[in-house]
Each structure stands twice: as structure tokens, then as C-alpha cells.
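Note that one protein chain of the assembly has been removed; the remaining protein chains are unaltered in position.
Labels run A and B following the written order; every chain starts at residue 1.
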Amino acid sequence: MELLGVIVGISLKALIFIIGMFLGAAYLTWIERKFAGHIQQRPGPLHVGYHGLLQPIADALKVLTKEDLVPDGVDKFLFYLASLMAFVPAIMILAVVPFGEPFNIFGLEIKPYITDLNIALILALAFGSISIYGVIFAGWASNSKYPMIGGLRKAAVLIGYEVALGFAMVGPIMQAGSFSLKEIVEAQSSYWFIIPNILGFVVILFAILAETGRTPFDVQEAEAELVSGYNTEYTAMKFGLFPLAEWYIATFVLSAIAVILFFGGWQPFPLLGWLPIPGIVWFFIKVFALFMFFLWVHWTLPRYRVDQITELAWKVMLPLALANIFIVALWVIIVG
Amino acid sequence: MQNHLCWIDEEKLKEIKNKFPEISIEKFPNATFIYISKERLKDLLKSLKDEFGFKMFIDFTCVDYPESENRFLGVYFLINPKDKQRVGVKCWATNETLPTITDLWKGAKWAEREAYDMFGVRFEGHENLVRMFLWEGYPYYPLRKDFPREGYKTEYLPSLNERNKDYPAHNYDPNHTPLPTLEDLERTQKARIKKKAQMVLNWGPLHPGTHGTIWFIFDMEGEEIKQCDIILGQLHRGIEKLAEELTYTQFIPYTDRMDYISALCSQVAYVNTVEKLLKVEPPPKAKWIRTMMCELQRINSHLLWLGTYALDIGALTIFLYTFREREKLMDIIEGIAGIRLNSSYIRIGGVSKDLPEGALDVIRHFIKDFPEKLKEYETILTKNRVWIRRNVNIGVITEEDVYQYGLTGVVARASGVPYDIRALQPTDAYDKVDFEIPLGTVGDCYDRYLVRMEEMRQSLNIIKQCVEELEKLKDDKYLATENPYVLPTLEEVYLSIESMVKDFNLRIYGEQAPEEEIYLSGENPRGELGFYVVSKGDGKPYRIKIRSGAFYNLQIFTELIKGRTVADAVVLLGSLDPVVGETDR
Partner (left out) sequence: MGIKKVGLNRNIKPQSLAEKIFFLDFMKGLKTTIKHLFRKVITVDFPYEVVEPAPRFRGVHGLRNVDGTEKDDFNAWVKKLKIKPPEKGETRCIACKFCQAACPVPEIFVIKAKKLDVPKDHPHHGLKVLDQFDMDLGKCMFCGLCTLACPTVCIIHTDIYDISTYTRRGWILNKEQLSQIADDFIARRGKEKYDEKSEWPDYQKLWNDTDTARAKAWDNNPPQFGPNYVDQN
């Protein structure tokens, strides 16, 4: 009985999280289009609903009802698998992200996270690495030249930045002393981990921009060069899952992890702790701010060439991450 | 040594006659040609290039004279940049062949391909003589005089129209001229390039990155390009053939559909040529108006270039910022000329309508407003490390390349060659305005970017001076209607009977030009746009050859891209700035 209750509870929570993430991602597209529009002095979606608030729903309906063309020469199994493999791992990272402290409603204790593993961070990194396969399968299975070039480019970029990402995360782990994300947040109650980890934060910013494919690193779908990169041959919902997974869900989730590691998770701002705002709201404010920063960078900067990106990853980001580990080790010894 | 560009002088002609006693010299008021036989052609050209300093190749074309025994006449144009002189060399193509000059000037490769395509003249020694604009297997040579303007309608395509008994006059003919099939296109592609490396990638003709419908073929090893060739002709409309049945005024709307982004500059270049041929002098107010409109159009064109260039490299918002400025410019042009893009505003003898009331106020407002916008673009781009890494040392063009390929415009100036037609051969009011010519040093894409940004500032300077001058000339004439070749204005037609008769004659019979030839060019934002007009004495030109700057500038792309990746191809194409309407005509 106890087991059944646990299973039902967790499945219900997982369902709420997944549906919430879908709706959230849909409305993140609305935020991006409005933001990009107003930077360019145009309104963005305006007529569908009040100021375009129903536009994501219209888009979802359009993508679901489009004709789904599968060219003849593709490798069918990998073709269908690729869009799933790009999308599922991004959602799976949600399983380990804690949103706040446990709170009570009507006597029930609700924990706003699905699990609390003691190796949560490694699991998140592992899931992120699986999504590279989605890109490679998409480029290969399409059996055409442009997707192949796009897929190979992105694979090269991702391998380099995964390494940098992993090394940059070592700093907060050393300071908190565990891999569990919940314990990392709780260890930041006195000061946030951003202070000794500035270099690590810069490396993680660039790594997130490269992982999720935003300029200045969006080389795999550089429209002027490769029409649409590795998802040229995809249509309808299979196509819709690619940007949804990469640009929105992955960015959101990776920003959440960055906020947990460096900015204190659900801890309030240093001097504003007396405001009656629950931890979840603080968390969401910080994640949205980081997300908007990524959008801002995307719509301003030009993009690098592929060999320049990989050069940056291995020659600049990796040494910076290693230097960061060294600095944090000194900090831990000196300050404690 | 004179200050302005002019035709070859007497001493050089005497020396050439000493060396080659069999030449004959043909002198028109606006052109000087040297006739030579086919056997000694290359020796003459080589000596002109090496000893007399005519090292820059400008143009090569053919003219068809069906009643003479050797039907085709090849015409070469060369420039001596140090002494600032031009010369033309003519040679009859006996047996419809000519020796190739690609070993002297590499830029002649495409010019000779075009002559082969249009006339059927073969060139001995050319490395890959294929058709330039039409597909392999097309059976005719269009610019010959016996090819009719409508073409030979051999294909039966009844689905082009529905027959209706009410309007028999406007039915479309069910027969159509030959159309290319997929096999034809494949054959064209295979004839251009032989695969030597790992894969052949078709970049274009329908692609969001090429500026228009240009078809590139890359022979690639991994991501590195080993060979490249370009198939043009997707937008070929046969403007030079159409010109042979139109009067000089009726051809003006066609000139602004070639380079549709800088339409007014093309019109001004054409009208300057025809005015020199007919010896018409426009009044001073018309000259200042033309200069001002040309410079406005130059800013317009450079803004479009900047927007699309930044878009291709990835800075997506600059595109919309530059289009915001272009909206203002197009509003100004719409108010003055009538239509935003293809305004046929310039006429022989002046401009077609005067400046409306309020135009100068609006232009002054624009002048005040624009420099801070330029500073905005520069803040986002010029010192950005991503921009510098993408642009510096990509596509370096040396001074020798400029002379060999006949590169003009910004591409030449960024490599250090001060070749600007506005300063070398000033028409209209360019000799009365004061401006500076930006010169680069290295000749890479970054220098071309800097030169174009600086040119926008200089154009703004010129417009300011024009506005001040036009304030004083408020009540002047804008069309030199006392000249017998100029169409009168409407008031004069209504008031006097002689104007009405002149109007009637000019419209129906055309401007009866003297039997001369002329070559003159103007400075388009894309390069030098030259017009070579052969007139046989009636109202319609016998042959017009349009020397388009974008066509010759694009030719160096195939050389520069070897050893680079596809990402650099985008940057290089953007910085050479072709417009397909002008490369294909």
C-alpha cells in the first residue's frame, strides 16, 4: 500500500512537471518572439489573442496538423529515433532539479522536486550527453549533404563543450562537498558560490550557449550556409521537437542548473531575505533572468566559424575551467 | 598628364603606329579605336599591357555586322591607370574565331564565355569554353541579328492560357521558346566542373544565403573547397537584345531593372552616355539634382548590403535597423520620383520632374539624423571580436588581381587602387563637390566593410553640399528643352505648336543620333557600370553593351575560395556584393 502510494505520487508529480514544462516551453517561445520583436522595434505576434498570447497554441496546432513527409532514402529507424533522442533527455534532466524547499498544504508535505539523488549532478550531465546522439542520427539518417555537414559540425562542437561544462562544475561541488543539487543549494545560505567561481561561471555561460545552439555558436543551423542544418529534411512535429527541445527546454533546464550551482537556487537575494516571497518564486525569477540574458546575447552577436568554436573550446574554455578549480581549491583551504 | 580620364593621346598612338605599321585608327569624338588583324592581335595587346602601361582590363564584347564579310567584330577596352587613359582595340573575327587573351588578363575568361554564348564566336586556347548564361545544348546564339526578338517558338505549351473568345487580342500564344529540362541542367553542371575531390555540393540556385539566384558548384574535401565554378543566367532577360528595338528614352526604364537596388545610379550612367553621344548639356539644377539622388541611392544600397551581410554572418538585428533607415530613404525617393524602387526619373537633358515642395526639408532632417545611426551599427560590429575573426584576412585581393580581373568599385579601392569614376571622369556636379575617397590597404573583407561604411559618410557630406546649392537654384530650369533631342515638358507641349511636333517626332521616331560610337561609365555602388553604344544614325541604337561591375567582381570568387570552407564562402560573397540583376542582365 505504501509502495502504491509512492508510485502514484511520483507519477502524478512527473506528469505535472512534464505538462508544466511543455506549457512553459510554449510560452517561452512567446516571450522570445516578443523580446526579439521589440529589440528590432517591431511588435512580434499581435493579433492572435491579446498581444499574441494565443500564438503558441496556434503554432502547436499548426505543427501537429502539417503533412509529415518522410523522404524515400532515409534510414527510417534512425530518422524517427533522432527527434525523440534530442527531446527526451532534455526533459529527463527535470527529474533531478529541485525547485524549492518542502512545504505543507492541508497537512500533506509536498516536495517540489521529483527525486533527491546524491549523484544528481552527474545524472544531469549524463542526460545532456545523450542528446548529442539525436543530432548525429538526424544528420546521418537524412541521407543528404547539407544535414550531414550540419550534424557533424554540431557533434564536434558539443563534444568540446561537454568537457568544459563538466570541468566548470567541479568548483561548486568542491565547495559544497556533495553531488546532490539540494545540498549544494543549502550550502549557499551564507554567500552564493558565484564569488570564487567567476571564471567557472563565464565558462558555463559559453558552454550553455554552445550546447543549446544559440549565437554566437549556432553553427549547425546557420541559415545562410546550410539552409537549415541537420533538420532540413524534417517536417511537422518531428521538426517541431528539435527547436523546442534545444532552444527552449534545454536552455531553461540548463539555466536552472546554473542558477542552482552559482546563484543560490531558491535562496533569496542577500539583503532582501525579509520579503515574504517563497523560495520557488525566487528560483523562477533568477532562472528567467538568466534565460532573458541568453536571448539578449542571441539576438545581438554574430556567429563564429566551426573551427574557431572548437578552438575556443579546447584552447580557452578548458584551461579557464582548470584554473577555476585551482582557485576554488585555494579558497576552500584559506576561507574554509 | 591630365587630371581626368580621357582617350589615348597622340604621342602614344604615333609610337604604336611605329611598332605596328599595319594598324588603322578610328577616331570618334568620344572614343578612339585601333584596328588590327587577328594574327597580330595578341602581340599588340601584350605590348599595350607591358610597354604602354594599359594594364587594367575593362571589357570585351562583340558586335554583329551581317553585311560585312567577317561577320563579327571583337572590341576590347583597356585602361592605363597611371596616365589615366582609355583605349579600344577592334579585331575582325575571321572564321568566327579569335585567340583567347586569358593568359594576359584572367578576367577575360567570363567575357569570352559570354561572347561565345551570345554570338557563337569561338576562342582558341580557352580552358573551358562553355555557355555563360544559357544551358548547354541550346541551339541558337541570341544576340545575332538574324535571331528574332521573340525567339523561335518551338514548344507547344497550351496550358499557359485559357482561350476566350471575348478577348482575342490578349491571348497568350500556345507555342513557347525552348525550355531547359533537368537533363540539360545536369549536363550544364557536369560541363562546368570535373569532380576531383570527395563530394560536389550545389550551393544554390535556390538558397537563402546567396544574394539572389546564383548557382555555385563546390568540389569539396570534408569542409574545404578544392574547386569552384559559378553558373549564372537564372535571371537573364536579354536586355541588350531588347535595346535594339527601343528608342533611347524608352530604354531608361530597363536600365533601372538591372541593378534594382541602386536604380538611379544606373539611370544616371546611361543618360550621361547618351547625352555625350547626342551632345546635350543639362542645366545646372538638373546636374545637382542628379548628383544628390545618386548619392541618396548609394547610401540606400550600402545599407542593404550591410543588413544582408550582417544577417548572413549571424547578427540578426542589424538587418532590421538598416531597413529602418532604408524606409526613410525610399519615402524620400517615392515623394520625388514616384516609385520607391524602379523609379525612371532621369531623362535625356535633365530630370523628368522638378523637386517637389518640402523635399529639401526632409533631406535635411535625414542628414541630421543619420550619423548617429551609423555610429550604432559600428558600435555593435566594428570592434566585435567575432566580427574581426570572421572578416580579417579572408579573401585578400592584391593590386595585381585588380588589374588582371578588371575589379572596380569598392573591391578595387579596398586593395589600395584609387579607382573612382566620380573623381576620374566627373559628370554632373561631381567636379563641384568636395569629398574624400576611402582607400584600404590589405584588401580583405574587413577592409571592404570599413571602406563601405566610410563611403556612406562621404555620401552624406556630398548630399549636404547639394542641398545647400539647390536652395539657391530654386527657380531654375530642370530640363534643357531648347535642345532638339530633349523631350519637352507638358506645359511647353500645350503652349506651342513646335514643341508638340518635336514631342511627336521624338516619341515615334526616336532621337536621331549621329553615326558614332561611345563608351562611358558611371560609378555604381557595385563597381563601374559602363555603356558601349554603337549608333548607326537612326533613333534606335545598333548595339548596346552593358559593362556591369558586379559581373567582373564576381569572377574572382572562384579563385579566392580555394582552400577555404563554406562558412568563408558566405562572407566572401557578401563582401563582393553582387546583385543578380546586374550580373545576368
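Please note the rule applied: contacts are C-beta pairs under 8 Å (C-beta built on N, C-alpha and C of every residue); 3 or more make two chains touch, one makes a residue touch a chain.
This is a predicted model, so every value here is computed, not measured.
A.B. asks: Based on the whole assembly, the unshown chain contacts which displayed chains?
C.D. replies: Looking at the complete complex, the unshown chain comes into contact with A, B.
A.B. asks: Return the single residue from B:246, B:396 or B:473 that touches the missing chain.
C.D. replies: The single option touching the absent chain is B:246.
A.B. asks: Sort through B:5, B:258, B:292 or B:337 and give me the one touching the missing partner chain.
C.D. replies: Once the missing chain is taken into account, the touching residue is B:337.
A.B. asks: In the full complex, which of B:11, B:127, B:357 or B:498 touches the chain missing from this view?
C.D. replies: In the complete complex, the chain left out is touched by residue B:357.
A.B. asks: Of the listed residues B:103, B:186, B:369 or B:468, which contacts the missing chain in the full complex?
C.D. replies: Touching the chain that is not displayed is residue B:369.
A.B. asks: For chain A, which residues reach the chain that was dropped from this view?
C.D. replies: 35, 38-43, 46, 296-297, 299-301
A.B. asks: For chain B, enumerate the residues touching the unshown chain of the complex.
C.D. replies: Residues 161-162, 164, 167, 169-170, 172, 246, 249-254, 257, 317, 321, 324, 327-328, 331-332, 334-339, 342, 344, 352-354, 356-362, 364-366, 369, 376, 379-385, 388, 392, 418, 423, 434-442, 446-447, 450-451, 454, 458, 478, 487, 490-491, 493-494, 500, 503-504, 507-508 of chain B touch the chain that is not shown.
Following the convention adopted for this analysis, only the chains that are shown with their structure count from here on.
A.B. asks: So what's the Cα centroid distance for chain A and chain B, whole Å?
C.D. replies: 50
A.B. asks: If you look only at chain B, which of its residues touch chain A in the complex?
C.D. replies: Touch residues, chain B against chain A: 199, 201, 207-209, 223, 310-317, 320-321, 324, 380-381, 384, 386-387, 389-390, 565-570.
A.B. asks: For chain A, which residues count as touching chain B in their complex?
C.D. replies: These residues of chain A touch chain B: 36, 39-42, 145, 149, 215-216, 218-219, 222-227, 299-308.
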